[in-house]
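Below you will find the structure I want to go over with you.
One protein chain omitted, others in place.
Labels for the chains are A, B and C, by order of writing; each one numbers its residues from 1.
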Amino acid sequence: MVGGGPGAGIAPAHRRAARLDGRFELVAGAFSRKPEGNRAMGEELGIAPDRTYRDFAAMAEAEARRSDGIECASIVTPNSTHAAASLAFIRNGIDVVCDKPMTMSLAEALEVERAAATHGVLFALTHNYSAYPLVAEARHQIGSGELGAIRVVTVEYAHGTRNRLIEAEGDAKMAWRVDSAIAGPSTVLGDIGTHAHHLLRRFTGLEIESLTAELSTMVPGRVADDNAFVNLRFHGGARGQLWASMVAAGNGHGLRIRVFGEKASLHWDQETPDELFLRADGAPYRTLRRGEAYLCATARHASRTKAGNPEGYFGAFANIYADAAEVISARRDGRPANPCASSFATARDGVLGMAFIEAAIASHRNGGAWTDAAPDARR
Amino acid sequence: MVGGGPGAGIAPAHRRAARLDGRFELVAGAFSRKPEGNRAMGEELGIAPDRTYRDFAAMAEAEARRSDGIECASIVTPNSTHAAASLAFIRNGIDVVCDKPMTMSLAEALEVERAAATHGVLFALTHNYSAYPLVAEARHQIGSGELGAIRVVTVEYAHGTRNRLIEAEGDAKMAWRVDSAIAGPSTVLGDIGTHAHHLLRRFTGLEIESLTAELSTMVPGRVADDNAFVNLRFHGGARGQLWASMVAAGNGHGLRIRVFGEKASLHWDQETPDELFLRADGAPYRTLRRGEAYLCATARHASRTKAGNPEGYFGAFANIYADAAEVISARRDGRPANPCASSFATARDGVLGMAFIEAAIASHRNGGAWTDAAPDARR
Amino acid sequence: MVGGGPGAGIAPAHRRAARLDGRFELVAGAFSRKPEGNRAMGEELGIAPDRTYRDFAAMAEAEARRSDGIECASIVTPNSTHAAASLAFIRNGIDVVCDKPMTMSLAEALEVERAAATHGVLFALTHNYSAYPLVAEARHQIGSGELGAIRVVTVEYAHGTRNRLIEAEGDAKMAWRVDSAIAGPSTVLGDIGTHAHHLLRRFTGLEIESLTAELSTMVPGRVADDNAFVNLRFHGGARGQLWASMVAAGNGHGLRIRVFGEKASLHWDQETPDELFLRADGAPYRTLRRGEAYLCATARHASRTKAGNPEGYFGAFANIYADAAEVISARRDGRPANPCASSFATARDGVLGMAFIEAAIASHRNGGAWTDAAPDARR
Partner (left out) sequence: MVGGGPGAGIAPAHRRAARLDGRFELVAGAFSRKPEGNRAMGEELGIAPDRTYRDFAAMAEAEARRSDGIECASIVTPNSTHAAASLAFIRNGIDVVCDKPMTMSLAEALEVERAAATHGVLFALTHNYSAYPLVAEARHQIGSGELGAIRVVTVEYAHGTRNRLIEAEGDAKMAWRVDSAIAGPSTVLGDIGTHAHHLLRRFTGLEIESLTAELSTMVPGRVADDNAFVNLRFHGGARGQLWASMVAAGNGHGLRIRVFGEKASLHWDQETPDELFLRADGAPYRTLRRGEAYLCATARHASRTKAGNPEGYFGAFANIYADAAEVISARRDGRPANPCASSFATARDGVLGMAFIEAAIASHRNGGAWTDAAPDARR
């Protein structure tokens, strides 16, 4: 693991996710750039002292040389080091599971994507909110034609966790997230907008053709943006809205998606992830539930307990690690991986996420003009 | 009553709304331009034959001359005759309750507003979805500072009732609503967008400064628009989104609003109108319920039964008629009207609704450019 | 109308219910035993002075003699005069709509039932909470075999409106309801338990074979009961629970029913009456909505507005008056009444309600022994 020193935000969730299904063992790390914190975390986690490294570069090189070196590196640093750390492991032939957003820029993302392809390693991005079983079911229902052609998509990730000027209140865990130099050129899109962007692509299968964006800073005194309205035109003619906000007080976690088609719509909310609502006018509304035998194979694969026992956040996050383990072990064993092991985002998904951010910034700077979504991301 | 002949859509709701509280008696009408339908409806409603008129012009003149002439005319025709019918009664000194949207254009709306002022009569617009008690409570909470400064508003009125090409299927009640010549220059904004627009103004007290709009036609073969995304900038700096759609399959009635402030947010849905959600991070979420003594005076005034008995659609619609009756009788009695009798929209509200439509159309035609919301509506 | 003087609780709802569909005109009344209150209410309601009567006996006789006498009397007095007032009108050949519970005892109820049969008049009991469209739909679904054989029913009517000793606080509207001499031998069963009892019979079609009851007084200082647990065995083998309580603080209106069958279950709550949940394991849950074309004829008949506009409490209450009007006018016109006009409870329903109360009291006094539900009610 790279990152995840004392006080880190997301690292404990990664560790729990990796542990839940028992397919990973944490044996090495570069947890913090501060030597004491690094050592302390290594000890707390039971890491051998010689495998607690001062930085990711040292770790990648040393582990690559060990006969019992790590098979996979989990990168949970702030956004600004995602690219460099990923490249260090990739170039040493070590698989990577990386927290989102993929990088700081589209150019970096394309470089990581090319490196992973060149070295033949896995690059898995932890868009954990898209790893719920019923997100896969939604895609299956849409793919099966249950909605007909999609007309409108609305997705939002809007919460109020930065509704005050917390960066002035000494909250270290939060401060970097509103600092463009670390969090990226659009804080609100990099930190949470990419989750919404990936969810809508994974949920619907649609790709964005063009967009118009308005990025705002609503909290007085803040330098970064904290609210984004992005309107979308999809290939094929559907329209959509994406709203990302850090100033939506009292909105809970706030990640929700609705997809409206010719015949019906799908509704899903991350706070109640075990229910997927399928609604057509003129017919009883339907609620699909995680854990039921009627779900598609991928949704069943992504589930551990029967319907009614809420599987929750750690279940979804663990799916990403379990599926990465499946892909890695299948490759090692020379067998095809289970095709249902698809909960993680790929390098391509990450590239499109960075392209989305850059297009939104360009539109915003151009007075909200309609902007091609991903010209430079195309292969 | 003008309009409301056999098969009319909204007229029965107006009649039930007027009856519920027993403050109106229906004694005259011009129900249909088709003589047989007009006569039949007059008979069905127990109207004296000499007070069943061939058209609104004849009705306005004749009733104005009778010593027992009507005090108030209810206008429930398709949109294109709202202005002419309203003017006919206003100019004969008869109060008017009129269905929305106010008129076909801003110019017409301004003319009606001026006429009502000149003749000293009431012009009440039936934005019935804004007449629920908890909409008034929301305004009270916001006015009391419970949310702090408002940062973001999202309002939507999106349903799927015209998700098929119903105008090609012989549905007369629906057909005119997708015909610009009768429904107005933007069908989706005139028919339902104005409800969302009025709700957001009444709920929040905010006024729109500028907007950008994208109007679309999603159903193949349709000539009118059926989906609108409108982004909003409010005086004072808040931002917002308004989504109006007739193609949101399976979205139920689909009128919902959320207001996010510095300290908390309010959430309300017309399908569950007896609950208002007041949510702040770091405190238990609160649910306010219609019928409770802790609500503001206007919310209590607008309610007829105790909390837990769902008061529903007819209760809200009846508030408009009851409040119009209060204003009319207070003026007749030379006393101040109950200040809580405020559930109906005014001529000014209607004018701003038409200005909103025209600004949205202008923005849309200009590639989504930010457009001043109401330059010509200002007094 | 008999009862409904100044400050009366339920009378305004009856008047609104009778007005909503325009099939009744209120022309006579004996509103209060207090002369001033009686006269004042007559004036407020626009009743001719000679048709504002000092009591129901005078009213029944005088109206029966008038050529334009009332067709139907609405009885909204406290429980203790339901029987005498009903009999006065019935014996004068006047149809009766009566508030629940039917009477103070089974013997009285049987007398009213026999009198109505003898005189050929309608006796309609306003179990308004069973008059919602989706209650009829539930019965239809069960009758259609959608649930298979019913196994378990749970019904509850539990709220907290008498959770304090309000009878000691001078609340006149509430005080009589906890006074056995006026409200009946079991206050909690007479006032609200009979609503739950009727709902379960109307919803399911089941009849109770035997029961065991525990009646309790939970509020210190109260003389009447305020909480009842009644366990049920139905003809055919199903089991059930009925809970009636006035001390369930914070439980809202609190009338809910669930029916579990071999194949699926139905769930309904009076606070959200426009939704009926039909749930089977191993299949998506279904939500049926009022106003949809897929509902049974009776549910469609009982509905006035499209799905999504909450029809609410007054809609259900008005169904009873509208259906009584249909039965009365059909009989007058010599035609069969619309078979869907079935929202009101009959004299037989009222008789079984009184039998239920008496059986529950008998069980309670006998230490909770299983008790035959209705031996003396059988015809």
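In this text, a contact is a pair of C-beta atoms (placed from the backbone, for glycine too) under 8 Å apart; a residue touches a chain by one contact, two chains touch by 3 or more.
Just so you know, these numbers come straight off a predicted model, no measurement behind them.
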> Which is it among C:Thr126, C:Thr204 or C:Asn227 that touches the chain not included here?
Replying inline: C:Asn227
>> I'm checking contacts with the chain that's been left out. Which of B:Pro49, B:Gly170, B:Pro220 or B:Pro284 qualifies?
In response: B:Pro284
> Hey, which of C:Ala183, C:Leu199 or C:Ala248 is the one touching the hidden chain?
Replying inline: C:Ala248
> What is the set of chain A residues that contact the non-displayed chain in the whole complex?
Replying inline: 12-13, 15-16, 19-22, 45, 159, 161, 252-254, 270-274, 289, 304-315
>> Please output the residues of chain C touching the missing chain, sorted low to high.
In response: 147, 151-152, 154, 158, 160-161, 163, 212, 214, 216, 218, 227, 229, 231, 237, 239, 241, 243, 245, 247-252, 258, 260-265, 278-281, 285, 367-370
> For chain B, which residues reach the chain that was dropped from this view?
Replying inline: 278, 282-289, 292-294
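We adopt the following convention: only the chains that are shown with their structure count from here on.
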> Between copies chain A and chain B, are the contact residues mostly the same numbers or mostly different, with half as the line?
Replying inline: same
> In whole angstrom, how far does the Cα centroid of chain A sit from the Cα centroid of chain C?
Replying inline: 55
> Which integer distance in Å separates the CA centroid of chain A from that of chain B?
Replying inline: 43
> Which chain A residues reach two or more other chains?
Replying inline: 278, 285
